[in-house]
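All protein chains but one are shown in place.
Labels for the chains are A and B, by order of writing; each one numbers its residues from 1.
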Amino acid sequence: MSLSSALNIAQSSIRNTARQTSIVSRNVLEANNPDYNRRAAVTTTSPGARAVEIQRAANEQLFRQNLQAVSAYNGQGALSSGMERLNLSINGVDNATSPATALGRLQEALQLYSTSPSNRNLAENTLDAARQVVRTLNDGTSALQSFRTVADQEIAIATGELNRLLADLEAANNAVVSGTRSGRDISDALDQRDATLKKIAEYVPISTYTRGDNDMVVSTRDGSMLFETVPRSVSFTPNGAYAPGTTGNQVYIDGVPVSLGTGGNTDASGRIAGMIQLRDGVTVTMQAQFDEIARGLISAFAETSPGGVLPDAPGLFTWLGAPAMPATGTLVTGLAGQIRLNPAIDSAQGGNPELLRDGGANGAGYVHNAGGNASYSALLLSYGDRIAAPMTFDPAAGIDNSSSLADYSTASIGWFDALRKDAADGANAKEALAVRTAEALSNETGVNIDMEMSLLLDLEHSYEASSRLIRAVDEMLAALLNAVR
Amino acid sequence: MSLYGMMRTGVSGMNAQANRLSTVADNIANSGTTGYKRSSTEFSSLIIPSTTGNYTSGGVTTTIRTSISQQGDLKYTSSGSDLAINGDGFFVVQNSSGTPYLTRAGSFVPDGEGRLVNAAGFYLMGYSFAAGPPSATANGFGGLEMVSIAQEELIAVPSTQGVFTANLPVGADVVVPGNLPSANAATATSTQKTSLVVYDNLGSEVMLDIHYAKTGPNTWEIAVFDQAGAAPGAPFPYAPGSLLATSTLTFDGTTGALTAPLAGVDIPVPNGGTFNLDISKMTQLGTDYTQLKVEANGNAPSGIESIEIGSDGTMYAQYKNGSFRELYRIPLANVQSPDMLRALPGNVYTPSADSGDLQMGFPGSGGLGSMVSGALENSNVDIAEELTAMIESQRSYTAKSKVFQTGADLMDILVNLKR
């Protein structure tokens, strides 16, 4: 060993310390970046004490767990927030605009009218309540369908975003692979790839597999390939507009359709599956229930002919298929959008409201109060009875199939709120899990500024020692040079 | 004995110290030269035969030694083409007229033609991978060529082999024969579908759609399609001719391991070679579809992005798509007695009669050192040592001049005897 090599080693120590300090300062800089994994500059003994190998803190297990939690939360969150929006736009605050509430009002108005059937004001009042029922059903239908249209557009945006993220992933993955092959520091590329994966996990649940050279293969949890060397295409064609009965287009990932989730605490994972569940599951069932309520209304208020001579015909509430009645116990898709007040009865359309009391909206053959007696209440009372009498509903609409119209309409709210509660509870739980796993991951891989600061103290010491060494060697050489005269 | 003899002895001593000071001057001047090896002087006495009672002073002869085998410290740099040898051995370089030399000065940079040239203007030599992995010629410079990174711009490698390992769910529904993927009907369904990128002869990407469909309790069908023929959205039906290969997988009902075909599935890649997909590790167990291994070789054409040199002297070209290819292998040369090599300007050495025969080998093998990329070898001069040598020389020179002066004084006295 010689003074020169002592100088050399001290120099390389200073260089290492500088490099380590730059890592520390980078760690501190990125302390609040959730996608940043802490780097450690580890000195390795190679000839001449080369420095510094950069190691990146990582925890594959926690990362995967976090990805899974993120997917589950995003699927659940999309469902839950969608159901909140649906609740407000369709049922309103405290169910104020729900068909059940409107139906209750109609029942009350009908009751009052039946007590004083001669009172034309009460007839108008009843008609008004009926108009309200029609409006909730019509508005509900258009709100449901526009909700589906919006969900469809959101799916289109999400698939576009997913394709973009997959392209990002390709760039990040290429950087990782080439960096690994050439032995460069790939920490930044890994950070970027992990961050992209987290974002992808928001849209679809993913599982990853790392092959040689850190090359990553990403597939969805059910096995559709998302990324292998190159991104696979995620294709989706949005529908321009939705009407009841319109079937939404599938989202294809590498040619395999994404399946929709089921249940309030949904098994849908990732935002896309959650939105498909809203578009093709929740809203479709809700529309079916609205259609069944509309069908129940038409049949409860159907006009009969005295003695059963003529077939029943739509009375206060009518539809496009009038004068036929919708088939018993069978769902008519889109009926809630078609239901109207009978123009023969609706005073706003030039009809006679007292036909409700007397019968005969469909012609003389249906008149019950032949004498035109002003206080004839039998028909009105029978309408009231029929609202409360059990009838058969199509099980396709997802509710117990034999109950009264009044109960069915509240059961619809019950069905929806049960789903909404499950969705909200699930979202809470899954959010907590996502937050918790992110926290655990951050604890495992993130930066603690205090620790970096104490490391910095070490580095300062080492730097000071090295520079002291250099000064000593310098003094020794100076002494030698003084000796040369 | 003679006064003249004594004076000449003093002069020879002064000459010897002058030589020594010259080496010190050289050493100090080159203390920062990469790959420089310090020179030193060794003295030996020259004795003239003398009789009893009569001493005839002789002289001192100087031999110059160069400490070639003493390694200098490694200094790390940020250039990947800077090379250092950690251990024994020399780079083989040649000058512009084609004469080969040995050197430890590895500060190579590409010149205008892509050849790696060091500060003294010598070109690095290596064995090319053009005709397969090279082997070193044992004792000569045969087969060596100048290392150049300008060539081999675009390279494509067609895929020939791949591995696909996954678990197929045992509980999956059986697909009726008419709907099997191989039937390619519009109603065809597969139990699982995945895809894999392979490369044809020209290096174009070909996406293979791989469908698995359960046909019976322990049998599955694998059908491989060219994804270019897929219907938009749902893959089925593919355009005619898109079915590349189909095979029946049979699993052991007890262990769930694949029993046939263990040789893999041969897939004729469109415009490419036969791609053998190894599926021998596939299983059929009672869990979900899980992909465990998806690999295929081959790469698309792309230009060289950078050059990497491994510790075994292999020089890789790294292409823009991230793939690697060996271009050259850089050998190290050594001789029996490196210190006896003849030093020439530019820190190069050439074998001399005393140094022994030239031996070629690859870094890290046969007693040769390893190659360190991104580092340079400092000169092995220690300033302190040189300075002390200088002081010592100076004193020694003064002493010798005193001897000469004494001789001259005595001569004066002698001459003055005759008046």
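The rule we apply is simple: a contact is a pair of C-beta atoms (placed from the backbone, for glycine too) under 8 Å apart; a residue touches a chain by one contact, two chains touch by 3 or more.
Basically, contacts and distances are computed from a predicted model.
Peer 1: Looking only at the UniProt record of the hidden chain, which name from "Branched-chain amino acid transporter AzlD", "DNA processing protein", "Flagellin" or "Fumarate hydratase subunit beta" is the right one?
Peer 2: Result for the unshown chain: "Flagellin".
Peer 1: Among the chains present in the display, which ones are touched by the chain that isn't there?
Peer 2: A
Peer 1: Tell me which of A:5, A:21 or A:55 is the one touching the absent chain.
Peer 2: Going through A:5, A:21 or A:55 one by one, A:55 is the residue touching the chain not shown.
Peer 1: So one chain is hidden, and I want to know which residue out of A:185, A:280, A:312 or A:407 touches that hidden chain in the complete assembly.
Peer 2: Checking each option in A:185, A:280, A:312 or A:407, the one touching the absent chain turns out to be A:407.
Peer 1: Of A:148, A:295 or A:420, which residue touches the hidden chain?
Peer 2: A:420
Peer 1: Thinking of the whole complex, not just what is shown, which of A:100, A:162 or A:176 touches the missing chain?
Peer 2: Checking each option in A:100, A:162 or A:176, the one touching the absent chain turns out to be A:100.
Peer 1: Which positions on chain A touch the chain that was left off?
Peer 2: On the side of chain A, residues 31-34, 38, 40, 42, 55, 57, 87, 91, 94-95, 98, 100-101, 103-105, 107-108, 111-112, 114-119, 371, 373-378, 381, 384, 388, 406-407, 410-411, 413-418, 420-422, 424, 435, 438-439, 442-451, 453-454, 457 touch the unshown chain.
Keep in mind that, in the parts below, only the chains that are shown with their structure count from here on.
Peer 1: Where the CA atoms of chain A average out and where those of chain B average out, how many Å apart are those spots?
Peer 2: Distance between chain centres: 55 Å.
Peer 1: Once bound in the complex, which stretches of chain B touch chain A?
Peer 2: 31, 73-76, 86, 166, 192-197, 205, 207, 209, 227, 230, 232-235, 288-296, 305-306, 308, 316, 318, 321-324, 372, 375, 378, 381-385, 387-388, 390-391, 394
Peer 1: Which positions of chain A touch chain B when the two form their complex?
Peer 2: Contact set of chain A toward chain B: 2-5, 8-9, 12, 15, 47-48, 50-51, 174, 177-178, 181-183, 207, 209, 211-213, 217, 219, 222-225, 228-230, 232, 235, 237, 249-250, 252, 254-257, 476-477, 480-481, 483-484.
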